[in-house]
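Missing here: one protein chain of the complex. Every other protein chain is in place.
For clarity, chains are labelled A and B in written order, and residue numbers in each chain start from 1.
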């Protein structure tokens, strides 16, 4: 049994044309968490394992809600949210044929978004097109997943999850299916993924698909991804990112340009940062990002507010410690 | 200090005459949990110990509420319930004269219900007469218990718990007393238990009493129990169960017939299941159950809904892993 976690805190500022905000935030480089996991060897190549992982808002001691049915949640009163295993709570049986995983887990298309983002979807530099997928954009509850072994670098991940509605409910909100096909070979990594979740409106689904990849040149690692979220009755939300990381001194420079667009409503972001490693477990980091809005968009960074078509900038400066 | 737990997930379906439901559930074989416990030897036969144990809904990452005063609770918003030590949170001092235990603990009559049920009050096969005892049907907060040592197999457990009302409150809802006397001798185990809890209505108590036993024949273990819950102003709720477990192959067959009746309102259940042990810590299991209702009863299994006097069936198919 392994007890593990991350405690990551950052001084963060966001500036918009309407208001700015200064905060102590968490998870600027890695997501703060505490978890318990373990694997039992059952013999004959068979293994059983469990994984219980809770998000921690270490700036204020609170935690994060989960979701019982992959549908909208009413938040708890501020300050009262207790620990849930919202990040992952699964039990698995594995063999040479792959892993069957049951419980609350990541949705496959999220892995493509995070794996091919130099900022790993943490902090102010996160891909501006990240997580347009609604309630199941990152994780789903009541999921049953199959994760294949690697066939010459190719892996398949198939997942179904349940909204647990009565059979008399026609819309079946929260039911969904998802997959990811990935290929890893030395410096190259690419993946194609999609997830589709029924909403409370009959026959309306929220479907996010993406393609991404990275290539490690040694002096630098390049990243690219493109995302598309379809919501019936509205224009598709499209997003893309180009980025790179490069080892510099005792740390890593990170940079990314990302964009999101729903029709003419567009936002573009540039982000630049540096991570200085004090050890394998502890890093100092700083990230700066700048957003431009068009077509009425008003995306603003780090809790600031900007007017339509306004600009916003933000930065994080923090420390991440894992255990 | 011991860190322990269970992660149990099951694909579960319930079918009724009105609606059916399919879910990923937890705790189909053993109750999912995470806990911390430990014992300190104080010398001279004296020991101090603690036990903090939280329920975990590993299908979705949420947890379970506790209860501060043994009175009705308003549930948290779905998805937001964080970890509480709802299953047990006690500190004890023990000597050769027995154990004094303070905190939130099981109520004694629950142990009889679970110990003499082939399905251990988990999953779709659970005794249909289980837990008619209201808020303190399984556990009580603010309890003070005395657990005797074994006198030739006889043990006594006495408990008092408090609703923590002001002295000017006449009803004293949540105050209660309980006991259990058990006898264990080789293959035989029997117990008599009762708990009585004051309600918010003056002089109205909720009192559950039961008698149960098991006998291990080797080729099979037989179980029987009878429960009675008295609520003033209404007819008693009576329940009974006959069941058996038998080792078959690498696992155990489980079967039970149980019934509950409040006057003419009656429900009968038959349940059959198999547990296949992959190791001491990991099991696969499947259970099927069927319920018949009479006199206006409408009990339905696994989240399905059935009309008055309708039938319902359900099954669980899952994996339990302990650590």
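Heads up, the rule we're going with is that a contact is a pair of C-beta atoms (placed from the backbone, for glycine too) under 8 Å apart; a residue touches a chain by one contact, two chains touch by 3 or more.
Here the structure is a predicted model, which is why all the values come from computation and not from measurement.
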Of the residues A:31, A:49, A:62 or A:112, I need the one that contacts the missing chain.
A:62
For the chain left off this view, which of B:24, B:63 or B:244 is in contact with it?
B:63
Using the document's definition of touch, tell me which of A:24, A:202 or A:308 contacts the absent chain.
A:24
Quick one: say which of A:95, A:150, A:185 or A:282 touches the chain that got left out.
A:282
Per the touch rule stated above, subunit A touches the missing chain via residues 3, 5, 7-9, 11, 18-24, 34, 56-63, 76-84, 278-279, 281-282, 303-305, 318-321, 323
For subunit B, which residues touch the unseen chain?
1, 3, 36, 38, 40, 42, 46, 48-50, 52, 54, 63, 65-69, 73-76, 81-91, 93, 102-104, 141-144, 161-162, 164-168
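Here, only the chains that are shown with their structure count from here on.
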Centre-to-centre distance between subunit B and subunit A (centres being mean Cα positions), rounded to whole Å:
39
